[in-house]
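Right, one structure below, let's go through it.
The complex appears here without one of its protein chains, the remainder shown in place.
Up next, chain A:
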Amino acid sequence: MTLYQRDRSWHPPALTPDYKTSVARSPRLPLLSLEGTVSELTGPRFGHGDIAPGDADLIANHAKDGDPIGERIIVHGRVLDENRRPVPQTLIEIWQANAGGRYRHRKDGYLAPIDPNFGGCGRVLTDDQGHYAFRTVKPGAYPWRNGVNSWRPAHIHLSVFGHAFAQRLITQMYFEGDTLIARCPIVNAIPDPRAIAALIAPLDLNQAVPLDCLVYRFDIVLRGRRSTVFENRPEGN
């Protein structure tokens, strides 16, 4: 077993000058292409003992004296691999700004206020079919130092493990209808518009919780597995 080669033309290249920080932080020499070894095809596994029971509820997990301010949402979806197989029991970690666009991070100095009832971080494991869901408030857009007037579209950062260290992925989920998406240099670091579309979560109104919560759907795809399609191997593929 090994993994599908990562399609580097589908991901953002390392050097994307419109996203200025990438200029000094991008390797300039070619990556060394390597058939995966046991070091990349294995990876850490996590279970329910590794996370706390309320980790998937960002509305409650840091609340002190009430709910956080903001639009209540649920994000749900599936983690699959490129072979369309569900990825069960894999860890997703989430972080985001609060409804005003401020992160609870000691290095975020944006003038929007900290929400004392919102931490902006959580975790969830996929179930046996690769499904996951977490509840949160919709993050606000925020300004950042790139151009003099650069704004990030509303987004949630997601980190996913899969079952092999070489499937490790960090990405960002955007929200359908956000007019800042098309103007964002980090989004536009991705060359293919179809790949950008894969990061924009549609509103899943049918799943909305009446009088409570809107719902967005976000599916995640990890690298697929390449098996030996011809060779007769006693241990199978």
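We take it that contacts are C-beta pairs under 8 Å (C-beta built on N, C-alpha and C of every residue); 3 or more make two chains touch, one makes a residue touch a chain; residues count from 1.
The criterion applied here is as follows: contacts and distances are computed from a predicted model.
Colleague: According to its UniProt entry, is the unseen chain "TRAP-type C4-dicarboxylate transport system permease small subunit", "C-type cytochrome biogenesis protein CcsB", "Protocatechuate 3,4-dioxygenase subunit alpha" or "Imidazole glycerol phosphate synthase subunit HisH"?
Modeller: Of the names offered in "TRAP-type C4-dicarboxylate transport system permease small subunit", "C-type cytochrome biogenesis protein CcsB", "Protocatechuate 3,4-dioxygenase subunit alpha" or "Imidazole glycerol phosphate synthase subunit HisH", the one UniProt assigns to the missing chain is "Protocatechuate 3,4-dioxygenase subunit alpha".
Colleague: Out of A:Met1, A:Ala52, A:Ala182 or A:Val209, which is the one that touches the chain we can't see?
Modeller: Considering the complete complex, A:Ala52 is the one touching the chain left out.
Colleague: Looking at the full complex, which residue from A:Gly36, A:Pro88 or A:Pro116 touches the chain that isn't shown here?
Modeller: Hidden-chain contact among the options goes to A:Gly36.
Colleague: Determine and list the chain A residues touching the chain excluded from the picture.
Modeller: Counting only chain A, the missing chain is touched by 3-8, 10-14, 16, 19, 21-29, 31-40, 42-46, 50-52, 54-55, 61-62, 80-84, 91, 93-95, 103-108, 119-121, 123, 157, 159, 165-166, 168-172, 186-187, 189-190, 194-196, 198-199, 220-224.
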